[in-house]
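In this view, the complex is presented without one of its protein chains, the others remaining in place.
Chain IDs A and B follow the sequence of writing; residue 1 opens each chain.
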Amino acid sequence: MDALPFFPVRASTIGGPIDDLYFAWLILSGVVALAVAVLIVWFAIRYRRGSPASRAIADAATHARTMHHIEITWTIVPMALFLGMFVWSAEVYYDAVRVPKDALPIYVVAKQWMWHAEHPAGEREINELHVPLNRPVVLVMTSQDVIHSLSIPDFRIKQDVLPGRYTTLSFTANRPGEYRLYCTQFCGTSHSNMVGRVLVMEPVAYEEWLSAHANVPTMASRGERRYRELGCDGCHGAQAAVHAPKLEGLFGRPVPLRDGRTVLADERFIRAAVLLPNQDVPAGYEASMPSFRGQIGEEELLEIIEYVKSKGNATPEVLP
Amino acid sequence: MAEHAATFAHQHQFDDAEQQRTAANLGIWLFLATEILFFGVLFAAYAITRVRFPEAFAAASRLTNLPLAGINTAVLITSSLSMALAVHAARHGARRALVGWLSLTVALGVAFLAIKGVEYRIDFLEHLVPRLDFRYEGPQADQVELFFYMYFFITGVHALHVLIGIGCIATIAVMASRGRFGPDYYTPVDVTGLYWHLVDVIWLFVFPVLYLVSRS
Partner (left out) sequence: MNSAVIGANENIASHENYLSSGWNWRSWLLTLDHKRIGILYVVSITLLFGIGGAAAALIRLDLLTPHSQLVSIETYNKLFTMHGVIMVWFFLIPSIPATLGNFLIPMMVGARDLAFPRLNLLSWYLFVFGALFTIYALLSGGDDTGWTMYAPYSTSFSTSHVFAVATGVFIAGFSSILTGLNFIVTVHEMRAPGMTWFRLPLFIWAMYATSLILVLATPVLAMTLMLMGIERTFGIGVFDPGLGGDPLLFQHLFWFYSHPAVYIMVVPAMGVASEIISCFCRNPVFGYRFMAYAILAIAAFGFVVWGHHMFVSGQSAYAGTVFSLLTFLVSVPSAIKVFNWTATLYKAHVSFEAPMLYALGFVGLFTIGGLTGLFLASLGLDEQLHDTYFVVAHFHYIMVGAAVMAFFGGIHFWWPKITGRMYPEGWARFCAILTFIGFNLTFFPQFILGYLGMPRRYPDYPPEFQVWNVLSSAGSSLLVFGYVLPLAYLLWSLKYGAKAPANPWDAKGLEWQTESPPPTENFHTTPIVTEEAYAYRTESAHG
């Protein structure tokens, strides 16, 4: 829908439900605020000092009981209304954060003070995000330094981006055009300059854009190169002498750990395995993997994750 | 404060001595509640970090000085006993016993700090002080260092409270030796006693959490 002067454009599929919530609250709170204002003004005028209106309270006992019922009513009614709104808003929220299974991942690394995005097919962008129209997209995000937050108001979405963790933000853009992207968690001096644009492209335009970057190596191939450079193949490869978990078909599978728990081999698992390897040791293995902290940047980690994904079972269960 | 126990005059804002006593009692209990919340944050931070790194924290805990801390636990518990006996003496107007028990409490408190100082020195010599020539050869050294950061933080804040307590008790002891307290007025002894008991109770959480439970 096109923007009213004081209302943002709606460009994603979650926009409708969220705007409905917003309008519902506007109406509800408008009614309540108006009622309170009207009552105050009416009582203040009618019962102003010296006015002839009657202040008599006939029967104290009845009066007290009536007042008590009124109190109970205006306790129960708001509570019921609020609970109803709570359930509705929670439903909208779960819709918004659920990551569709076939979502196209785009990896985002935030750093003071820019957004660095990488597409699996290899394209890299700074402060811009090219996304296809009407396809679910999931942004897998991390920060290189402090907490940032990626916000696209016209999509009605926002998610903090944390160092040391991956957070996700998913959407389906349903209106072509250019939309603003902001950092909305104070991150230092140029926080307000950490803005960008999201370009939602019709299928043809998107294909053109992709083919313009056709000769850029994919993230997975860059990841594989780094994987070999760091010697990971020495333990995890087919000819390895060391007993180390194989990575084929690993991604997205549940992994039983040495301490009895079972975790999912998602992005977080791979990242933790590389940086803090002896925390979640798989069952049947020793805690002997060295840490690669300080040797791998956030982008490289994501490329390696894409590589691991490419080795089979590449429909990730990306958790919100 | 009373000039002489026998002719104790309550403060002007209170109606009588009884009201002053109950007010002081409620006041100190409220203050103890704030201390519990204060230390609660530390325990929460510790617990959360420990859940994230159980193996590193277990390994680190095994490097703490259990014998010295064990002795210190006995010292502190004994000092709570002597403090309780001091309050008892105050209630019965036994001035010399009161001063004696208070002095013993001070001595035990000082002993606690001295033993803690020895323990810290040993930790330093074993390269366990974070950021100060910290050295650990095993896996997850960063998380072991994090344990010791929490260890020094928690025991340090506790030791600060012990120090403040010693100051208060010593002051009370001097006042007691000058005959300021009697059976009808010994509120400062009572209040200080409660504070000291809390300091002890907190140690009874610190010791198992840092030295015992985490070892396994």
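Just so we're on the same page, contacts are C-beta pairs under 8 Å (C-beta built on N, C-alpha and C of every residue); 3 or more make two chains touch, one makes a residue touch a chain.
Just so it is clear, the structure is predicted and the values come from calculations on it, not from any experiment.
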Contact residue for the chain not shown (choose from A:T75, A:N134, A:T262 or A:S288): A:T75
Given A:T62, A:S192, A:T262 or A:Q295, the one touching the chain that is not displayed: A:S192
Chain B residues touching the omitted chain (full complex): 11-15, 19, 22-23, 26-27, 30-31, 33-35, 37-42, 44-45, 48-49, 52-53, 130-131, 142-143, 145-146, 149-150, 153
Contacts of chain A with the absent chain, listed as residue ranges: 6-8, 17-18, 21-22, 25, 28-29, 32-33, 36-37, 39-40, 43-44, 47-50, 53-57, 67, 70-71, 74-75, 78-79, 82-83, 85-86, 88-97, 112, 145-147, 149, 151, 153-154, 156-160, 162-165, 167, 180, 182-193, 276, 320
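By our rule, only the chains that are shown with their structure count from here on.
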Cα-centroid distance, chain A relative to chain B, in whole angstrom: 46
Parts of chain B lying in touch with chain A, wherever the complex brings them together: 52-55, 139-140
Partner chain B, residues of chain A touching it in the complex: 259, 276, 278-279, 287
